[in-house]
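This structure is in structure tokens; I'll ask about it shortly.
Only a single protein chain was left out; the remaining protein chains are all shown in position.
Each chain gets a letter, A and B, in the order it is written, and its residues are counted from 1.
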Amino acid sequence: MSSVVFREIQSRGKGYYGILAALGVMILAGLAAAYNMETRGHIITGMNQQIVWGLPHVFAVFMIVAASGALNVASIGSVFGKSMYKPLAPLSGLLAIALLVGGLTVLMLDLGRPDRIVTVAMTHFNFTSIFALNVFLYTGFMTIVAVYLWTMMERRMNTYTKAAGVAAFIWRLLLTTGTGSIFGFLVARQLYDSALLAPTFIVMSFAYGLAIFILVLMAAYNWTGREVGDVIMMRLKKLLAIFIAAMLYFVAVYHVTNIYYAERRAVEAWLLLHGGIQTELFWLGQILAGSVLPLVILFHPKWGKSRAMIASACGLVIVGGLIQMYVTIIGGQAYPLVLFPGMKESSTFYDGVVHPYYPSSYEVFLGLGGVAIALFIVAVGIKVLRFLPESLEDHVVRAHHGEGH
Amino acid sequence: MSVLGRITRCLGPRVLGFVALMAAASVCGANQGAVFSSGNLGPTILKAPGHCVRPTEWMRHNHMKLLLQERTEWVREGIRDRKDSLENCVKCHAADAPNGAVFGAKQDFCVSCHRYAAVKITCFECHSATPKGKVPAFHPLYGPMGPHGEGANAHGLSLMMRESASTGRLGLGASK
Partner (left out) sequence: MSEVNKERRHLLGAGAAVAGLVVAPGVFLVTAGKGRADEEAGESGPQWGKVRWGMLVDTAKCSSGCTQCVSACDKENHLSGETLPTSSQWIRKMELTDRETGKNYSLPMMCQHCDNPPCVDVCPTGASFKRWDGIVSVDRHLCIGCRYCLMACPYKARSFVHHPVTDQNPDVPRGQGCAESCDFCKHRIDEGQIPACVEACGSTGGGALLFGDLNDPKSEISQRVATIATLQVRADLGTEPAVRYEGIL
């Protein structure tokens, strides 16, 4: 990396500290929401016995999935030897850790007994549970990525970067498999019970992570008066398009498979045709806004070259991703369990009816608080340590890229 | 003393917390048995009718371990013949309490000492702090003495409890 100079961002202006302050307020709001949920109980949220996991899980799972995806850029650089991406690797690692911390914080603060995270959750493990395995996958990921960052940023350790990068790449595949399997292994629920969910989550993580990475990269460079050249931007944009297309493919296969099972036709008809808000979110949010539109933008001869349009495409992937998580998590629970196939069911416990969900402001604040934690970590990280290259202008990247040949 | 000092320095506030707690416990111990209110020094502890399942001094230091073991057998195996169950503790110690409970008001049995030692009690978020007022029945299968009576192994202790037990001894050493 001799030709690329890394440097802390220099901003001392009101802008930077304004952002930090705003994020701080969001974090405090999130903590206040969590405190209320713990003392007064989940009764103050929109979650109930039917919609067991709500908006906090939408945010948390999205961030955890995106975290492993944010590491892509580093992996492409050090695992697959595309040296052009190497200057971006440290930011990629920082973003991965930050998103995971943000997501996990939300997940843990949503527990019914968050006071038992250390005394019980970290001391008692049932290894048939994906959750228990995930405790190790998540902490392991943070450790490995931290080591990976160290090998990148400490010149004497550079020789180990590739090894650390390979380890981090393998680990992130395991991690997302674990996250997808949280749902994939739930045999009782028709929209979950599928081994396809693990690879689908991996592809989703590629897309979300890269979209977030591109946006953060553009923001960090624009606000600090540095340049990102066209060469690197066109590369990243093409890669994002490929990931989105792959995501669409997996979603299509998943639903077509379900439709082929007669037993699941009713639930698929509900989700795809007459599921009200869930159907609208699926088609307009997940498919149209989250996948089709970004693809059109990125492949469009004109729009595809505009920075503003590329940024919008990234924004759409992120919004679409959150909606995809909502449809996956909330939609999967909203359709009632089938206890007696072939029977119409009813009871005081809401058997046989589609369950509505109205998230409360506490859940929104907790979720956004987690996002703020992730952004706060990134903002502080790039200020105090040398995560960002001083320039990514074409001549710098090309010169560096040349080394790889 | 130097060894103790070194350990204290290494482990820091955590150990100091336990030392403080155990010092508090030994203040209680110094006045054991009687109902006492020694000015501003110690908590006022309500006396319960009858005899405890263990000596008072022992209970002050170890009741949590006893309850932990009992709870594991009670919940996980359904062994309900132990006299040293939380239900029995409540039954006896709430008997003469003004509000008929061990937890709730400042002077209640559990609260008075735990408040003094600044240790949070979470038991009564789920457990009833008032007794049911019936004689605990013995399981017809295993009878009153059963294979799990006195002297059963102290299995099932969590890491934290074991830690608190060992640092507890450390704390006692320091106060004498």
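Operating definition for what follows: a residue touches a chain if its C-beta (ideal position, glycine included) is under 8 Å from a C-beta of that chain, and two chains touch if they have at least 3 such contacts.
Since the model is a prediction, treat every value here as computed from it, not as a measurement.
From the set A:Ala32, A:Leu111, A:Ala246 or A:Val292, the residue in touch with the chain omitted from the display is A:Leu111, counting the whole complex.
Residue positions on subunit B in contact with the hidden chain: 71, 75-80, 87, 90, 125-128, 130-132, 137, 139-142, 146-148, 153, 155, in rising order. Where subunit A meets the missing chain, the touching residues are 38, 40-43, 47-50, 52-53, 111-114, 116-117, 120-121, 124-126, 128-132, 135, 182, 185-189, 333, 337, 339-340, 342-351, 355.
Going forward, only the chains that are shown with their structure count from here on.
In whole angstrom, the spacing between the mean C-alpha positions of subunit A and subunit B is 46.
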